[in-house]
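Before I ask anything, here is the structure I am working with.
Excluded from the complex is one protein chain; the other protein chains are retained at their positions.
Up next, subunit A:
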Amino acid sequence: MTINPTRTGRTRLVGSTAAAAAVVLLATACGSSGTGASASPKNFDYLSVTENTTIKKTLTTLSTTSCTDQNKALPLKVDTVPQSGLDQKLQLLAGQNALPVQFAAGNAPALTTQLFTAGNVADLEDELTKLGVFDQLQPAAVSTVKALYQNKLAVLPYEYNIEGIFYNKKVFEANGISVPKTWDELVAAAAKLQGAGVQPFAASGQQGWPLTRLVSGYLYRSLGPGAMNAIANHTAKLTDPEYVKAAQQVAELGRKGWFGQGVGSIDYDTAMNQFLGGKAAMFYMGSWALANIADAEQDTLGAENVGFMPFPAVAGGKGSIDQYPSNVGLPVAMNARSFDAKTGDWVKCIAQNYGSVALKDQGTISGFKVNTPVENANAVTGQIRDTIGASKESVLWFEALGRGRARPAAPPPLPPRQRRTRPMHRVLGDRRAVAILLGPALLVYTLVMLVPIGWSLGYSFTKGNSITGFSWAGFANFQRLADDPAVHDALWFTVKYAAVVTVGQVAAGYALALLYTFYLKKASALVRTLVFFPVVLPTVAVGLLFQKLFQVAPQTGPVNSLLELVGLHSVDWFGSAGSSFWVLILMDVWRSMGFYAVLLFAGLVDIPDEVLESARLDGASGLRLIRHIVLPLSFPVLMSSAIFSINGTLKVFDSIVALTNGGPGSGTTPLTLSMFQTSFTYGEYGYGSTIAVLLTVLCLLVTLVVFRVSRRDLTKG
């Protein structure tokens, strides 16, 4: 036994490092409370979504041209967050009173309305009237914003789009089709096109909304402009016969194959490309597509061959063909608390100049008037601009008035929990040493995990979110949890997924580890590295890869090609929850088996060779050797692998978001995603916490079982 006695200096190092860490954390815990960063902003901050580049670019242009003075007084500063993280970010910032001067409004209007009611969002009708520039807004845009935000001008219409059907003029002419005015004419035209071997419609089923818009388009024509408000106000249900009929009409188009094969997995780009490449005759889309149409590289069809028609009328319907579904693209709200004179100057300058700059530089139509004449890039652009200019009334789109309710209340006090370690004795029981060694870890763990967990537990007895505040709800959330079929499905999915993936990952990893140890031996390094490779791939990339592998359209992916090769039919893998589930399983096993292989390999290498040799001499070989000698000896490391795996799979989030985003419907939604959506997208933080409690309880039960098993067998080994 060699122990190097000259290392005492290091001991002090450990102590001081630990102490330093503790000080940092204490400083964190006891630091001064922040100030509400609202009054007199230093910058003209704009929180945008990453996906939108036009508003960002136009505002930047303005800051160096027409609005230079305003920019000097209050410099423009743009920050971005991905669309999927926007709602969460806004709620977190609003809870701290730290919203920026202007920000992209949440995905559901309800969130902005909540912020408005709480006094966080400026009433722009008041502000713009005071500044004398309210007349710079297009009336149609004002009407759309008001319809969305309970009759308040809560956002600026930096973009304004109308939706309708773009069509291929050449194909229409060649087949002798005139622009359909009614739904029946549209169906007849589609049938004719299909008969002539042209795909009638292009649509992105992966995005979902391009299809639901067709349903709402039909509803606005059959039931009139109030169709979706009736749903939002609970005076009608989506299951009412007239609503079901609209969905059936659209589904009928799909059933006839008029959207092409595998519409469910067609992404936005592909659908756009199908239409602009001349492969499909019609394309329901918003006027933002004008940018793509004007781009000669994308639009091989040529802008002059693209026509635009309103959604056709439905026979006997209450709606009119000139009511266009319209939206404000990315609506941008302004912080009421930071709205001062300098901000006002900026807004005034924007109102006067934004319309022309956006149209000229970006080809985007906004809800502001165009004060400097801009020439139209092509005929369709002119047609759409005229339509907007003449429009006085608009209808909303299908999802516009989605879930989410406001509830005012005050937050309850939350008791922090503390745990004390007990004293100890005997030889290796130096109390001070335990404190030094365990202290930092326990402190960080308590502050970063235990306290927040207790805190969130407290939220599960409340209703509301950080904008509206929290109100005591007793056990209402738990009662709701017990009866919520969506949560039951998510729970079942989580359990099923965790069980299958854990078994798959560990089994595949073990098989590989055996291969490394007993077959490849010293030569295994290269194979080990190659198999490990998928572990280092970002989830985003793996998700894309598997989408392409299993796609049916626009090109048949390799998996389906293989199926066709052996005489089977292609499968629309992402079309149903069942097949999506298996793709997910395959993806997660493929992705992590290399990791488990390395982990288990480390355990197998440790099995002494003489044990194996003597077993071989006793006549054990192959599977028997593995079953009776190798398996029992590697049991501890198998157990830790199982813990790793269960840990990851019960909490699965990233890979599902990347591959299916919980779809189709909510068919592949685990508890984590359900919790995330409930808390942040629908703003029901209290109920979201309750779902998290359910997940935690589930995890704890599993942990207890695993813990028992592993402890028992490890002491034996």
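Here, a residue touches a chain if its C-beta (ideal position, glycine included) is under 8 Å from a C-beta of that chain, and two chains touch if they have at least 3 such contacts; residues count from 1.
Operating definition for what follows: contacts and distances are computed from a predicted model.
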item	value
Omitted chain, identified by the protein name its UniProt record gives, among "Ferrous iron transport protein B", "ABC transporter permease", "ATP-binding cassette domain-containing protein" or "Sulfurtransferase"	"ABC transporter permease"
Given A:Ile436, A:Val495 or A:Leu625, the one touching the chain that is not displayed	A:Ile436
Hidden partner chain, touching residue among A:Ala315, A:Ala341, A:Leu631 or A:Leu700	A:Leu700
Sole residue of A:Ala202, A:Ala473 or A:Ala692 that reaches the chain not shown, by the stated touch rule	A:Ala692
Residue among A:Ala188, A:Val244 or A:Leu530 that touches the chain left out of view	A:Leu530
